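Missing here is one protein chain; the remaining ones are kept as they sit in the complex.
Coming up: subunit A.
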Amino acid sequence: MTMPAPALPEASAAPGGRPPDAGSVGRSPGRLTWMRFRRDRTGVLSAFVVLFFFVVALAAPLISMAYGNDPYTQYGQEREGLLNEFGYPLLPNGGISGEFWFGLEPGLGRDVFMLLVYGIRTSLLIAAAATLLTTLIGVVVGLVAGYVGGRTDYLIGRGIDILLSFPSTLFFIAFMPVVESLFVSPREETPVWLRTVSLITVLTLFGWATIARLLRGQVLSLREREFVEAARITGASPARIIFKELLPNLWTPIIIQSTLLLPAFVTAEAGLSFLGVGIIEPTPDWGRLIQRGAEVYRDDITFLLFPGVSLVIFVLAFNLLGDSVRDALDPKTRR
(Lines give C-alpha, C1' and ligand atoms only; values in the text may rest on other atoms or scores of the structure.)
Protein backbone atom coordinates (compact mmCIF):
# COMPACT_ATOMS: atom_id res chain seq x y z
CA MET A 1 0.00 0.00 0.00
CA THR A 2 1.25 3.48 -0.68
CA MET A 3 0.97 5.67 2.31
CA PRO A 4 -0.10 9.24 1.66
CA ALA A 5 2.91 11.48 1.33
CA PRO A 6 3.16 13.55 4.50
CA ALA A 7 1.58 16.89 3.85
CA LEU A 8 3.92 19.28 5.56
CA PRO A 9 2.10 22.26 6.88
CA GLU A 10 4.38 25.18 7.54
CA ALA A 11 5.04 25.72 11.23
CA SER A 12 1.51 25.55 12.47
CA ALA A 13 -0.44 28.04 14.49
CA ALA A 14 1.45 30.09 17.03
CA PRO A 15 1.54 29.10 20.74
CA GLY A 16 -1.89 28.78 22.20
CA GLY A 17 -3.23 27.67 18.84
CA ARG A 18 -4.14 31.20 17.76
CA PRO A 19 -3.24 31.97 14.16
CA PRO A 20 -1.44 35.29 13.75
CA ASP A 21 -4.17 36.60 11.45
CA ALA A 22 -6.83 36.07 14.09
CA GLY A 23 -7.84 39.71 13.82
CA SER A 24 -9.14 41.92 16.55
CA VAL A 25 -12.72 40.68 16.64
CA GLY A 26 -11.78 37.80 18.90
CA ARG A 27 -13.01 34.86 16.90
CA SER A 28 -11.73 31.53 18.12
CA PRO A 29 -9.41 29.60 15.79
CA GLY A 30 -11.98 26.84 15.53
CA ARG A 31 -14.59 29.33 14.38
CA LEU A 32 -12.24 30.82 11.82
CA THR A 33 -11.47 27.37 10.48
CA TRP A 34 -15.15 26.58 10.24
CA MET A 35 -15.82 29.84 8.38
CA ARG A 36 -13.04 29.16 5.93
CA PHE A 37 -14.31 25.63 5.39
CA ARG A 38 -17.89 26.72 4.79
CA ARG A 39 -16.82 29.04 2.01
CA ASP A 40 -15.13 26.13 0.17
CA ARG A 41 -17.86 24.69 -2.03
CA THR A 42 -16.00 21.56 -3.11
CA GLY A 43 -15.16 20.88 0.51
CA VAL A 44 -18.76 21.14 1.69
CA LEU A 45 -20.00 18.95 -1.15
CA SER A 46 -17.41 16.26 -0.48
CA ALA A 47 -18.18 16.46 3.24
CA PHE A 48 -21.79 15.65 2.42
CA VAL A 49 -20.76 12.70 0.26
CA VAL A 50 -18.52 11.35 3.03
CA LEU A 51 -21.29 11.90 5.56
CA PHE A 52 -23.68 10.05 3.28
CA PHE A 53 -21.40 7.00 3.27
CA PHE A 54 -21.16 7.05 7.06
CA VAL A 55 -24.93 7.35 7.46
CA VAL A 56 -25.49 4.46 5.03
CA ALA A 57 -23.01 2.36 6.99
CA LEU A 58 -24.73 3.11 10.28
CA ALA A 59 -28.25 2.68 8.94
CA ALA A 60 -27.54 -0.50 6.95
CA PRO A 61 -30.00 -2.68 8.92
CA LEU A 62 -32.71 -0.04 8.58
CA ILE A 63 -32.11 0.25 4.85
CA SER A 64 -32.26 -3.52 4.58
CA MET A 65 -35.61 -3.55 6.37
CA ALA A 66 -37.13 -0.82 4.21
CA TYR A 67 -35.74 -2.32 1.01
CA GLY A 68 -36.87 -5.84 1.80
CA ASN A 69 -33.72 -7.82 0.96
CA ASP A 70 -30.61 -8.76 2.94
CA PRO A 71 -27.00 -9.32 1.87
CA TYR A 72 -26.82 -13.00 2.79
CA THR A 73 -29.82 -14.67 1.12
CA GLN A 74 -28.91 -16.26 -2.21
CA TYR A 75 -32.02 -15.14 -4.10
CA GLY A 76 -30.76 -16.37 -7.45
CA GLN A 77 -30.22 -19.86 -6.05
CA GLU A 78 -33.48 -20.07 -4.16
CA ARG A 79 -35.81 -18.78 -6.82
CA GLU A 80 -36.31 -19.87 -10.41
CA GLY A 81 -36.17 -17.33 -13.20
CA LEU A 82 -33.48 -15.00 -11.85
CA LEU A 83 -30.25 -16.61 -13.06
CA ASN A 84 -29.65 -18.58 -16.24
CA GLU A 85 -27.98 -21.97 -16.43
CA PHE A 86 -24.49 -20.42 -16.29
CA GLY A 87 -25.33 -18.46 -13.17
CA TYR A 88 -25.69 -15.06 -14.84
CA PRO A 89 -28.73 -12.84 -14.31
CA LEU A 90 -31.45 -13.30 -16.94
CA LEU A 91 -32.48 -9.65 -17.02
CA PRO A 92 -30.16 -7.26 -18.91
CA ASN A 93 -27.62 -5.06 -17.08
CA GLY A 94 -26.79 -7.53 -14.38
CA GLY A 95 -30.40 -8.25 -13.51
CA ILE A 96 -31.41 -4.76 -12.41
CA SER A 97 -35.10 -4.71 -11.53
CA GLY A 98 -37.57 -3.09 -9.20
CA GLU A 99 -36.84 -5.75 -6.62
CA PHE A 100 -33.06 -5.84 -7.05
CA TRP A 101 -32.01 -2.24 -7.63
CA PHE A 102 -28.39 -2.93 -8.51
CA GLY A 103 -28.92 -6.43 -9.88
CA LEU A 104 -27.80 -9.84 -8.68
CA GLU A 105 -24.41 -11.33 -8.00
CA PRO A 106 -23.51 -13.87 -10.70
CA GLY A 107 -23.27 -17.39 -9.30
CA LEU A 108 -24.55 -17.04 -5.77
CA GLY A 109 -27.34 -14.66 -6.73
CA ARG A 110 -27.15 -12.30 -3.78
CA ASP A 111 -28.53 -8.76 -3.86
CA VAL A 112 -25.79 -6.36 -5.08
CA PHE A 113 -27.33 -3.27 -3.49
CA MET A 114 -27.35 -4.90 -0.07
CA LEU A 115 -23.82 -6.27 -0.52
CA LEU A 116 -22.65 -2.72 -1.27
CA VAL A 117 -24.47 -1.16 1.66
CA TYR A 118 -23.16 -3.72 4.13
CA GLY A 119 -19.74 -3.63 2.46
CA ILE A 120 -19.37 0.02 3.52
CA ARG A 121 -19.64 -1.11 7.12
CA THR A 122 -16.79 -3.58 6.77
CA SER A 123 -14.52 -1.09 4.99
CA LEU A 124 -15.26 1.79 7.32
CA LEU A 125 -14.98 -0.26 10.49
CA ILE A 126 -11.56 -1.62 9.56
CA ALA A 127 -10.27 1.65 8.12
CA ALA A 128 -11.54 3.74 11.04
CA ALA A 129 -10.08 1.39 13.65
CA ALA A 130 -6.75 1.25 11.85
CA THR A 131 -6.69 5.05 11.44
CA LEU A 132 -7.42 5.58 15.11
CA LEU A 133 -4.74 3.15 16.28
CA THR A 134 -2.18 4.36 13.74
CA THR A 135 -2.69 7.98 14.71
CA LEU A 136 -2.54 7.18 18.41
CA ILE A 137 0.69 5.19 18.17
CA GLY A 138 2.22 7.57 15.65
CA VAL A 139 1.47 10.61 17.80
CA VAL A 140 2.80 9.11 21.02
CA VAL A 141 5.98 7.74 19.43
CA GLY A 142 6.59 10.90 17.41
CA LEU A 143 6.11 13.19 20.40
CA VAL A 144 8.31 11.11 22.65
CA ALA A 145 11.08 10.76 20.06
CA GLY A 146 11.03 14.45 19.27
CA TYR A 147 10.85 15.67 22.84
CA VAL A 148 13.13 13.26 24.64
CA GLY A 149 15.71 13.25 21.86
CA GLY A 150 19.14 11.70 22.36
CA ARG A 151 19.45 7.94 22.32
CA THR A 152 15.69 7.30 22.42
CA ASP A 153 15.24 9.47 19.35
CA TYR A 154 18.08 7.70 17.56
CA LEU A 155 16.70 4.23 18.28
CA ILE A 156 13.17 5.17 17.27
CA GLY A 157 14.51 6.84 14.13
CA ARG A 158 16.41 3.73 13.05
CA GLY A 159 13.37 1.57 13.84
CA ILE A 160 11.26 3.77 11.57
CA ASP A 161 13.93 3.57 8.84
CA ILE A 162 13.79 -0.19 8.91
CA LEU A 163 10.01 -0.30 9.01
CA LEU A 164 9.77 1.99 6.00
CA SER A 165 12.24 -0.18 4.07
CA PHE A 166 9.86 -3.13 4.39
CA PRO A 167 7.91 -3.74 1.22
CA SER A 168 4.58 -2.95 2.87
CA THR A 169 1.96 -4.47 0.54
CA LEU A 170 4.02 -7.60 0.37
CA PHE A 171 4.30 -7.70 4.11
CA PHE A 172 0.57 -7.18 4.57
CA ILE A 173 -0.12 -10.34 2.66
CA ALA A 174 2.81 -12.29 4.05
CA PHE A 175 2.12 -11.36 7.63
CA MET A 176 -1.56 -12.25 7.58
CA PRO A 177 -1.13 -16.05 7.85
CA VAL A 178 1.52 -15.67 10.54
CA VAL A 179 -0.65 -13.44 12.74
CA GLU A 180 -3.53 -15.84 12.31
CA SER A 181 -1.48 -18.93 13.06
CA LEU A 182 -1.02 -17.55 16.56
CA PHE A 183 -4.68 -18.20 17.21
CA VAL A 184 -5.79 -20.85 14.75
CA SER A 185 -3.91 -23.85 13.46
CA PRO A 186 -3.26 -23.67 9.68
CA ARG A 187 -5.79 -26.36 8.87
CA GLU A 188 -8.76 -24.81 10.65
CA GLU A 189 -11.15 -22.29 9.12
CA THR A 190 -10.33 -18.71 10.17
CA PRO A 191 -13.19 -16.90 11.92
CA VAL A 192 -14.20 -13.54 10.46
CA TRP A 193 -13.49 -11.53 13.62
CA LEU A 194 -9.93 -12.83 13.66
CA ARG A 195 -9.44 -11.79 10.03
CA THR A 196 -10.73 -8.35 10.93
CA VAL A 197 -8.41 -8.06 13.90
CA SER A 198 -5.38 -9.22 11.93
CA LEU A 199 -6.19 -6.80 9.09
CA ILE A 200 -6.36 -3.91 11.54
CA THR A 201 -3.16 -5.06 13.27
CA VAL A 202 -1.20 -5.35 10.05
CA LEU A 203 -2.43 -2.02 8.65
CA THR A 204 -1.54 -0.30 11.92
CA LEU A 205 1.84 -1.96 12.23
CA PHE A 206 3.04 -0.45 8.96
CA GLY A 207 1.07 2.77 9.16
CA TRP A 208 2.30 4.53 12.27
CA ALA A 209 5.90 5.11 11.13
CA THR A 210 5.05 7.82 8.59
CA ILE A 211 2.99 9.85 11.04
CA ALA A 212 5.55 9.41 13.82
CA ARG A 213 8.37 10.69 11.61
CA LEU A 214 6.34 13.70 10.55
CA LEU A 215 5.40 14.66 14.11
CA ARG A 216 8.93 14.13 15.37
CA GLY A 217 10.14 16.76 12.93
CA GLN A 218 7.45 19.19 14.08
CA VAL A 219 8.26 18.63 17.73
CA LEU A 220 11.96 19.23 17.12
CA SER A 221 11.21 22.78 15.98
CA LEU A 222 8.50 23.42 18.59
CA ARG A 223 10.73 22.20 21.42
CA GLU A 224 13.01 25.21 21.12
CA ARG A 225 10.19 27.73 21.31
CA GLU A 226 9.83 30.09 24.27
CA PHE A 227 6.53 28.74 25.57
CA VAL A 228 8.06 25.31 26.05
CA GLU A 229 11.06 26.81 27.80
CA ALA A 230 8.72 28.82 30.02
CA ALA A 231 6.80 25.69 30.93
CA ARG A 232 10.03 23.89 31.74
CA ILE A 233 11.30 26.70 33.94
CA THR A 234 8.06 26.81 35.90
CA GLY A 235 8.66 23.17 36.69
CA ALA A 236 6.18 21.41 34.44
CA SER A 237 6.72 17.66 34.14
CA PRO A 238 7.76 16.21 30.76
CA ALA A 239 4.37 14.54 30.47
CA ARG A 240 2.65 17.88 30.97
CA ILE A 241 4.86 19.60 28.44
CA ILE A 242 4.27 16.88 25.88
CA PHE A 243 0.53 16.60 26.25
CA LYS A 244 -0.52 20.06 27.38
CA GLU A 245 1.99 22.30 25.64
CA LEU A 246 3.15 20.48 22.51
CA LEU A 247 0.12 18.39 21.55
CA PRO A 248 -2.34 21.30 21.18
CA ASN A 249 0.03 22.83 18.62
CA LEU A 250 0.12 19.65 16.59
CA TRP A 251 -3.59 19.10 16.01
CA THR A 252 -3.40 20.52 12.49
CA PRO A 253 -0.88 18.01 11.06
CA ILE A 254 -2.52 15.20 13.03
CA ILE A 255 -5.99 15.89 11.62
CA ILE A 256 -4.63 16.34 8.11
CA GLN A 257 -2.71 13.09 8.27
CA SER A 258 -5.63 11.08 9.57
CA THR A 259 -8.01 12.37 6.88
CA LEU A 260 -5.44 11.14 4.36
CA LEU A 261 -4.99 7.83 6.15
CA LEU A 262 -8.63 6.76 6.23
CA PRO A 263 -9.18 6.54 2.46
CA ALA A 264 -5.72 4.99 2.08
CA PHE A 265 -6.73 2.25 4.52
CA VAL A 266 -10.08 1.74 2.79
CA THR A 267 -8.32 1.12 -0.52
CA ALA A 268 -5.59 -0.97 1.12
CA GLU A 269 -8.20 -3.18 2.75
CA ALA A 270 -10.12 -3.48 -0.51
CA GLY A 271 -6.86 -4.29 -2.28
CA LEU A 272 -6.07 -7.07 0.17
CA SER A 273 -9.55 -8.50 -0.26
CA PHE A 274 -9.12 -8.23 -4.02
CA LEU A 275 -5.96 -10.32 -3.70
CA GLY A 276 -7.88 -12.88 -1.71
CA VAL A 277 -6.17 -12.33 1.64
CA GLY A 278 -8.65 -9.86 3.12
CA ILE A 279 -12.13 -10.31 4.54
CA ILE A 280 -13.65 -13.72 3.86
CA GLU A 281 -17.14 -14.91 2.96
CA PRO A 282 -19.89 -14.37 3.86
CA THR A 283 -19.11 -10.90 5.25
CA PRO A 284 -19.86 -8.37 2.48
CA ASP A 285 -16.78 -6.46 1.34
CA TRP A 286 -16.09 -4.08 -1.55
CA GLY A 287 -12.69 -5.50 -2.39
CA ARG A 288 -14.09 -8.99 -2.71
CA LEU A 289 -16.98 -7.70 -4.83
CA ILE A 290 -14.43 -6.19 -7.21
CA GLN A 291 -12.45 -9.42 -7.18
CA ARG A 292 -15.58 -11.36 -8.15
CA GLY A 293 -16.36 -8.65 -10.70
CA ALA A 294 -12.94 -9.11 -12.26
CA GLU A 295 -13.68 -12.81 -12.70
CA VAL A 296 -16.98 -12.31 -14.51
CA TYR A 297 -16.46 -8.93 -16.22
CA ARG A 298 -16.64 -10.36 -19.72
CA ASP A 299 -20.17 -11.65 -19.20
CA ASP A 300 -21.49 -9.18 -16.64
CA ILE A 301 -19.68 -5.84 -16.50
CA THR A 302 -22.48 -4.25 -14.43
CA PHE A 303 -21.48 -6.30 -11.42
CA LEU A 304 -17.97 -4.81 -11.51
CA LEU A 305 -19.14 -1.25 -12.06
CA PHE A 306 -21.18 -0.81 -8.88
CA PRO A 307 -18.49 -1.55 -6.28
CA GLY A 308 -15.74 -0.01 -8.45
CA VAL A 309 -17.51 3.29 -9.00
CA SER A 310 -18.61 3.45 -5.35
CA LEU A 311 -15.01 3.03 -4.23
CA VAL A 312 -13.76 5.73 -6.60
CA ILE A 313 -16.47 8.17 -5.45
CA PHE A 314 -15.74 7.46 -1.80
CA VAL A 315 -11.97 7.89 -2.13
CA LEU A 316 -12.31 10.98 -4.33
CA ALA A 317 -14.73 12.61 -1.88
CA PHE A 318 -12.42 11.83 1.01
CA ASN A 319 -9.34 13.16 -0.79
CA LEU A 320 -11.18 16.37 -1.68
CA LEU A 321 -12.39 16.69 1.90
CA GLY A 322 -8.84 16.19 3.14
CA ASP A 323 -7.58 18.96 0.85
CA SER A 324 -10.32 21.30 2.01
CA VAL A 325 -9.73 20.53 5.68
CA ARG A 326 -6.05 21.29 5.20
CA ASP A 327 -6.82 24.58 3.49
CA ALA A 328 -9.25 25.53 6.23
CA LEU A 329 -6.96 24.60 9.10
CA ASP A 330 -3.83 26.04 7.60
CA PRO A 331 -4.60 28.76 5.07
CA LYS A 332 -0.90 29.31 4.40
CA THR A 333 -0.62 26.05 2.49
CA ARG A 334 -3.47 27.00 0.21
CA ARG A 335 -2.54 26.08 -3.32
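Heads up, the rule we're going with is that a contact is a pair of C-beta atoms (placed from the backbone, for glycine too) under 8 Å apart; a residue touches a chain by one contact, two chains touch by 3 or more; residues count from 1.
The definition used in the following text is that contacts and distances are computed from a predicted model.
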Omitted chain (choose from "Peptide/nickel transport system substrate-binding protein", "ABC transporter permease", "Inhibitor of KinA" or "Alpha-D-ribose 1-methylphosphonate 5-phosphate C-P lyase") - UniProt protein name: "ABC transporter permease"
Contact residue for the chain not shown (choose from A:Val50, A:Ile120 or A:Leu320): A:Leu320
Selected residue (touches chain absent from view) among A:Tyr72, A:Phe171, A:Phe227 or A:Trp251: A:Phe171
Where the unshown chain meets subunit A, residue by residue: 2, 5, 161-162, 165-167, 169-171, 173-178, 181-182, 185-187, 263, 267, 270-271, 274-277, 287, 290-291, 293-294, 297-298, 301, 304-305, 307-308, 311-312, 315-316, 319-320, 323, 335
